Each structure stands twice: as C-alpha cells, then as structure tokens.
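For reference, the structure is listed below as structure tokens.
With one protein chain held back, the other chains of the complex are shown just where they sit.
Entry: subunit A
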Amino acid sequence: MAEEPRDELPTNLPRLSLHVPEPKFRPGDAVDFTAVDIPPAGAARRPDTAALAADFPDLAYTLVRVLDDDHQAVGPWNPRLSPDVLRRILRNMVRLRAFDDRMFRAQRQGKTSFYMKALGEEAVAVAAAHALDYEDMCFPSYRQQGLLIVRDWPLVDMMNQIYSNTADRLQGKQLPIMYSAREAGFFSISGNLTTQYPQAVGWAMASAAKGDTRIAAVWCGEGSTAEGDFHNACTFAAVYRAPVVMNVVNNQWAISSFSGFAGAESTTFAARAVGYGIAGLRVDGNDALAVYAATQWAAERARTNQGPTLIEHFTYRAEGHSTSDDPSQYRSAGEPTAWPLGDPICRLKDHLVTIGEWDEERHAAQDKECAEEVRAAQKAAEANGILGHGLHQPLDSLFDGVFEEMPWHLREQRAQMMAEEAASGRPWARK
C-alpha cells in the first residue's frame, strides 16, 4: 500500500515531483515539427570504418543525411550508387508499399486476421537490404518485410503465410506476417519483442568463431529498446566484438506510446551505443541513400573484424501500429504529413528525376506495374485458400514440430483430438 502523502513537511526541502512524458500533439492538435532538429544533408562527417568506437560519439547525436532539399546527393556519406541501383531501390520500396496496401485491404475484407504495414519506413529495410550481402543473416522485427521483398522472395509465398493457406510454408502455425525464410537469410519472426537481438549477436559470434565471412543484421523498434534483451545484446556484441549491424527503427511510436517512453526525451537511441563502446550512427531513415550508406559502412566495419555498429533510423510510422490499431485515438492526424523528413519514396524519386534518370511518367507506370504484380500474386495466393475460409492444414499437423520426434504424450493427444473430431462430425475432421 502506498504511503499517505505527508501534509506537513519535516524540513524545508522542495517537494518531489514525478515526470511522466507526454507527446507534443494529441488528437485534434495542430502539428508543428519545427522543434525537431534536422541538420543539413551532407554535414555529418564519415569516419574510417576502422575508427575506435570512442572516437565519434558526435555521430550518435546528429543525423547522417545525403539527400538535400534540392534532391541532390551531397556530402561524405553519398554512396555514389549507379542510377540502376538507385532505380532498383526505388522499385523495391514501391513494391513494398503496394504489397502493404493490398494486404492491409485483404485484412479489412476479412481474408486474413491481421496485418502490419511499414508505411513511411520503406527505406529502412529496403535500402539496408541492398547494402548487405545476400548471405548475411537478417534478424528482423515484424516491420522489415522489405528485406524479403529485396531478396526477391516470392510475394505469393509471403501472402500464403498471411492467409495461412494450403501453401503456407509455416503450416498455419504462425500469426500473419511472422515470416520465416531461412533460404533468404531471414530469421523466424517472434511475437516477443527484441528476443532476436541477442540471437543475432549469437549468430554473428558463431560466424566469427567459425572463421566464416558472413555477418548478421538485426532490427527492433525504438520502443523495444527498453527490453532487457536490447541491453543483453549490446553487452555481448561489444564484449566479443561481434560482426553485427544493430538497427533501431525510431518511428516515434510504440503502438500508442511516443518515443519518450523509451527514453527519447533525454537522448538519442544511437547514443546508447556510446556507453557500450559500440559505434553509433544516427541516420535520416527516410533518406534511402543515408540508410544505404550507413548500413554499408557498418557492414564493412563488421566484415573487417572491427565489431558491431548501432544505427538509429530516425523515421515516422505513418500508419497505425497494426490492423488492430486506430492511431486517431492517441495522436494528431496531422503528424504523418507534417513529418519534416518527408516520404522516402518521394525523396528518392525526386532525386532520380533531378539527376535526369527518372521521370514522373515512368514513376506512375512503375506504380501501376508493382500494383499489378502484387494483384497477380494475391490472386495466385488466394487460389491456395484464405484464412477466412477455414482450415487449410491437415488437422493432425497441429502436433508436428513441437519436437524433432513426437513423444508419446503428443501422439496420445493427437489420437484423442482425431477421435473427438471424428465423433463430432465436423466437416474438417475428414481432412
């Protein structure tokens, strides 16, 4: 039981007060982001990838930015990518957005139970995936579906998982979007936040211990950095100088909690790296070139045994947390459009147009092509069934894969279930 507040203070000490963070804007508020400190593109220095972590804490408090207000790529972090690569990155961001749109709508149509978009954060996963090697192992959270898109994982296969249909490689065992694609270097997604962080470090340690050349990359949201596993992972990564790129996607919101509840009022998330002795970079997460450059830098650092890097991607979650969330209940509707770092797709498109390697017509045509690709994939996936139409897996597969070999108690329970279903006369008991 809490103690009663004391009416009369025994001394003349000032009364204590508890600080509870509060976001600047709530529903109905006019949004003004002018207080967000956005350093100019090209201003941040680019140290050598072999630099000691202690030598550049300044980079944890600024923003690495490449694309300036005139859509030019400037400064030492400009990765100087060929127009072909730039167009591929743009196309994959567009594909991701089209995929998200379609699947979000599929959930609203009752074709599946759940979906989560990455709207506004497309550059974070897509540009990073372009900067990593295909053999590098990714430990994503649930908002890095862009990694699979870049790695040319079939959209149909992703949708099969979302629909839990007959072709779902996870046999209907997982909530939609909790993909697993070992062949694409995409680790099984867990619902438990940040558990993948120490796992990625362990994978990277194993790779190093074996004298391999592959590195690991891991993602979590800024809200999830509050989990103990974030601390565990940073400690292990620093202690063993694990070849891992640790990404924090700071999209300002953890469901309804603004980033202040993860500590953002007092510091940056990249700054966490400083205390662990890890290289920390803070990048404009809506600038695909900055994300690419930072990832490439961190990957090179890891590959040359210089250890881990923590990258904070400063971005904005433009959509609700999930199909189960309504952001109008806790934040101003004006936030997504007022976000000072803009839209990652528009920014890269404008850059390509500015340098004469793209135009609005081609862009509109590409939008259509990607929408058509996704639509065709959806049609193919729905031919394998949708969740709304009931069970698609053999009933007894429920017991598969708990252990490598099924022990007696699971065999007994499986037999019991099959007998119950047979007796019940339910139509799917015959499957």
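What to note about this one:
As a convention for this text, a contact is a pair of C-beta atoms (placed from the backbone, for glycine too) under 8 Å apart; a residue touches a chain by one contact, two chains touch by 3 or more; residues count from 1.
By definition in this document, contacts and distances are computed from a predicted model.
Taking the options "Electron transfer flavoprotein subunit beta", "3-methyl-2-oxobutanoate dehydrogenase (2-methylpropanoyl-transferring)", "Monovalent cation/H+ antiporter subunit E" or "Light-independent protochlorophyllide reductase subunit N" in turn, only "3-methyl-2-oxobutanoate dehydrogenase (2-methylpropanoyl-transferring)" matches the UniProt protein name of the chain that is not displayed. Interface note for the absent chain: among A:V31, A:V85 or A:A206, the touching residue is A:A206. The hidden chain makes contact, of the residues A:Q72, A:S113, A:Q171 or A:N384, with A:Q171.
For the chain missing from the display, the contacting residue among A:R182, A:R375, A:H389 or A:R426 is A:R182, taking the whole complex into account.
Among A:P40, A:P83, A:G228 or A:G388, only A:G228 touches the chain left out of the display. Residues of subunit A in contact with the chain left out of this view: 137, 139, 169-171, 173-174, 178, 180-182, 187-188, 190-192, 195, 197-210, 216, 228-229, 231-233, 235-236, 239, 400-404, 407-409.
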